[in-house]
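With one protein chain withheld, the remaining protein chains of the complex are depicted in position.
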Amino acid sequence: MSEAMQSVKFKIYRFNPEVDAKPYMQEYELNIPANQDMMLLEAILRIKAMDDSLAFRRSCREGVCGSDGMNINGRNGLACVTLLSSLKQPIELRPLPGLPVIRDLIVDMTAFFKQYEKIKPYLINNEPLPTKERLQSPAERKKLDGLYECILCACCSTSCPSFWWNPDKFVGPAGLLQAYRFIADSRDTATAERLEALTDPFSVFRCRGVMNCVEVCPKGLNPTRAIGHIRSELLAEGN
Amino acid sequence: MTLATYTFDAIIIGAGGAGMRAALALAESGSQVALVSKVFPTRSHTVSAQGGITCALGNVHPDDWRWHMYDTVKGSDYIGDQDCIEYMCEVGPQVVYELEHMGLPFSRLDNGRIYQRPFGGQSKDFGGEQAARTCAAADRTGHALLHTLYQRNIAEKTNVFSEWYALDLVKATDGQGFAGILAIHIETGETVLMRARAIIFATGGAGRIYQSTTNALINTGDGIGMAIRAGLPIQDIEMWQFHPTGIAGAGVLVTEGCRGEGGYLINKDGERFMERYAPHAKDLASRDVVARAMSLELRAGNGYDINGVKCVKLKLDHLGADLINSRLPGIRELSITFAGVDPIREPIPVVPTCHYMMGGIPTNRLGQVVTVDYKGNDQVLEGLYAVGECACVSVHGANRLGGNSLLDLVVFGRAAGLDVKEKLHELPLKDVGDAEIEAALSRLNRWDNAREGESVSQIRFEMQKTMQEDFGVFRTGEHMQEGLDKLLQLQQRLHHAAFQDHSRVFNTSRIEALELDNLMATALATAHAAIYRTESRGAHSREDFPKRDDANWLTHTVYHGESHRMSKRAVNMKPLHMKPFEPKERVY
Partner (left out) sequence: MVRSATSLTGNGVRDWLWQRVSAVILALYTVFILGFIWSTPQLDYVVWFQFFHHIGVKLFSILAAFSLLVHAWVGMWTILTDYVKPACVRLTLEMLVMIALFVYFVAAIVIVWSV
């Protein structure tokens, strides 16, 4: 009956502001069947069943809602689409870097969402509405691929040194990807005003092309390329 | 007991597709609206919807909303309310155009119009050829829709209470309806009273009552639990849709759009078995039909065995890399991640997986909650609304058609928002007293004061296992009774359960405990209703009553939580603009 088991070792960042003066790393060991692999999120859920004080966000568990972004062995990613077997032990889990920690693996994402809201992430078109849909050719629509799929997990922006140093001024890769999503949309008529709003020395130009964002994006998107497009359009507009 | 009190014109609980559409409808009214969500809005489960949103735009072929209505009535196995289905199908195109105008990045046809793909149960001309009616943004329509709605809400400066958990309704002092809700600010653990003239439930589904589900971990039936505790009825809750294609083992959804694009299911002999079960529609038969066929194949030993999981496979490789990469890129990603299979080369292992709750809080066409007495008499509750998956309008009846859930969200989210906007000045702000607040707080106090007891995760696990084993695709009275007995025991144990962490800041264990109350309430309602309905209809398939029984059961079932009693409520067979569709034998 005894199934061969393996033990998986974890070191998880813990901080509860009500109890802890400062953060610490807690070690956990999880026993799972030897031949079984699982997603990291499943493992953390099992750890939580043993220690219900461990706090983290989670929702869809399939990589589309963006809840469980965390720093996994030094690299930002989503726990729900990271296989345990792909990780070196002990698996070190920390909150996303660069944002204030609320508790354990939960960060305060206010600064991140503020930057997202700043780029006016909605279609602007003041022309009279057609009775049916606005037309858009497949080629025009294709320009939105690689942009609209962002899940706002913040893995990119919180891996970006420029965002660490200026979270209040640099829009960051996630926000800029969405800025370009609307600049690139043939139905949006506010391109000039969107570009104008990005001309200052911080919003776009703090991007140093480090490309950590591209490296960590769990959806395989490329914010650096989008930022390059924005920069080219800014230059072309002669702002 | 003094709680911080906030007062609004309207409160919307839940920021998925339905809640956010309702918020938008209200936004222009200049009224004070609180959009309360236990997760940041774009983490809501609408984000996982893939295939699309169905409505008769006629972009691919001439189409008519009446054909869509016919399909939906037939799909519902004739217990969908025809006035509501008529409304949804008729207003559908307008609502989808609105989404496009908001910026939803729909895929496009060569002529620049919205792309539409075939989905299960769709026909032209009242049961004729296969139709292509589902509007899609690749296979990420839910994501595109949810983000678009959130973006519009940013533009309209909607007041979002992100990561606030709605605890319960608070009754009005005069006993007439509800004065507001109690909500917990998850970040601080603080409980507040929110008062409003109107309350809209948009709390989504409860798929987490099952062990294997396509649903997000947050789908815990919070609205159902709250409604039951508030003494409201729950309708058709025995109707749970099992989606034919959940990835075996992982439960992750693979859209019906795969079959719409030309994919099909095979058994271990490589046979396209749906040809035997639904000679006409084949793999695009209704979901209940396909899920049953798959279960029968597995039972007959015709399935694959992958690490002990019995499954069939969804074949897509004949569609070619280009089509898969352009129309089904998300499916490819999920399949590689969760099944280790690239669908361009190999078929995906799939099993029927709990997916959608057709039942819920009964409402009328405007989204207003309807109370039903034991004799089946309706009474509209002014100021209380339910929209989306937590509601039972009912447009899905005994089986929802693919692509109709996103449509349901936006059509009825919008309808409820508009209705609140119109009636806001007539709706009173009701008084609330300490006794009502104490009553609503008692459950939280019980949990907060419980130091020793069984763990939440253990009871949740056993509940999910019971539901999976005894209330699955095929059901029998005997097994369901056993299941109900187990659930009742579990409910007793739940009264003595406890969590260990009693800190206040972002205490997710506390929230999970409160969620389990709602899951348990939903599971019990399901069990009672499923035992009550002694026939097979739509998703409710009983081996001891294998036939549909229109003489006795062409009706809604209503669960009354306070007594666990069941009653019936008439199905609306009176569309406003056309002759009703009479029940016929349902073949695909």
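As written, the chain order gives the labels A and B, with residue 1 at the start of each chain.
Methods note: a residue touches a chain if its C-beta (ideal position, glycine included) is under 8 Å from a C-beta of that chain, and two chains touch if they have at least 3 such contacts.
Because the structure is predicted, anything quoted here is derived from the model rather than measured.
In the entire assembly, the chain absent from the figure touches the shown chains A.
Of A:Thr82, A:Ser162 or A:Thr224, it is A:Ser162 that touches the chain left out of the display. Contact with the chain that does not appear here is found for just one residue of A:Leu123, A:Ala190 or A:Val204, A:Val204. Residues of chain A in contact with the chain left out of this view: 162, 165-166, 169, 196-206, 231, 234-235, 239.
Basically, only the chains that are shown with their structure count from here on.
Chain geometry summary: the mean Cα position of chain A and that of chain B are 27 Å apart.
Within the complex formed with chain B, the chain A residues making contact are 16-19, 48-49, 52-53, 55-67, 81, 102-104, 106, 109, 113, 117, 120-123, 125, 129, 131-138, 140-141, 144-145, 148-149, 151-152, 182, 185, 187-188, 220.
Contact residues on chain B toward chain A in their complex (touch as defined above): 39-40, 42-45, 47-48, 57, 96-97, 100-103, 105-114, 137-138, 140, 143-144, 147, 151-152, 154-155, 187, 216-218, 250, 252-253, 330, 333-334, 337-338, 455-458, 499-501, 503-509, 512.
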